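Every protein chain of the complex appears in place save one, which is left out.
This part shows chain A:
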Amino acid sequence: MISLNNVTKQFKAKSGTITAVDNVSLNIKEGEIFGIIGYSGAGKSTLVRMLNGLEKPSQGSVTVAGKEISKIKGSNLRKARQEIGMIFQHFNLLWSRTVRGNISFPLEIAGVPKAQRKKRVDELIKLVGLEGREDAYPSQLSGGQKQRVGIARALANNPKVLLCDEATSALDPETTDSILDLLLDINKKMGLTIILITHEMHVIRKIAHRVAVMENGKVVEIAPVMEIFKNPKADITKRFIQQVTDEEDTMDTVQHLLDKYSTGKVVKLTFIGETAEQPIISELIKELPITVNILQGKISQTQTGSYGTLLIQLDGDEKHIEKAIEQLETQQVGVEVIGND
């Protein structure tokens, strides 16, 4: 659906040339929700702007829905853009138009006749749940409602791709979740390909299928979301994951637990997907004469399954503890002994 081949974007500044995007290659499948995460200045905004030609790559090619966006110009580019919806962090609605007027705008651009426009606008208002607010001006709407208008506007011309530029970064957590739910719903209903850029791992975990991690204009890691959570490679990825697992907080707790339970071994188990549902712990207790003390557990939901961590204390004969760990390692779980040895 979308492919970027060796895309580089450089800007000329007074202090020299700035490379915003550095030799990035990506392939995004139809119907996929693809996340791009990075801190500000990582180049993700520039990257997403190249997907609809708001920026032209200095090198490389960008193809979206069979059209080489980096090559086409004028009316061809404008036509192609009508098939690529975009939503923004600060919504970018026209204050001078009502909800209805804003949603109607892209239809006017596409030359849709008035009667059809009205019908389509009504459909979209229903889709994003803004019934009753049709004639309100943006200044009379909450942030979440404004983004709903933004989404309706982006979907007006039945695009194949939706670009989300920090679409939830200006919203509170609850509103963020409702907007993400709406995006998921649209993805499922219409099979829309969604590219979202964000600096919040929470957003990635909640709706993305795959994620690319960007740093200094480069994609440093790219993998399915579950895979990233299970086995993050780059340091920056680990830091992003800490955003949602509160690792530091956990480490304090673990230290506290280690002090408190000084006998036996404390083991951290990482469960992915189905393994979370198998009775691993109870089998362990049945087979070996040890006690298993559950210290802390957490399970998180992603689009492609759940993953969880569990901290347990194994107490009993040293030999049996060794055996227990060996047995755990044969299962589909990550095992990490974190103390008391």
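Couple of notes before you dig in:
Throughout what follows, a contact is a pair of C-beta atoms (placed from the backbone, for glycine too) under 8 Å apart; a residue touches a chain by one contact, two chains touch by 3 or more; residues count from 1.
Rule of thumb we're sticking to: contacts and distances are computed from a predicted model.
Its record in UniProt calls the unshown chain "ABC transporter permease", which is the match among "ABC transporter permease", "Fluoride-specific ion channel FluC", "Sodium:solute symporter family protein" or "DNA ligase (ATP)". Checked against the full complex, the candidates A:I84, A:A167 or A:L180 give a single residue touching the omitted chain, namely A:I84. Screening A:M1, A:I18, A:A65 or A:A110 for touch with the missing chain picks out A:A110. Only one of A:T8, A:N27, A:S58 or A:N92 touches the absent chain when the whole complex is considered: A:N92.
Interface residues of chain A with the unshown chain, by the touch rule above, are 52, 54, 75, 77-82, 84, 86, 88, 90, 92-97, 105-106, 108-110, 137-139, 153, 157, 163.
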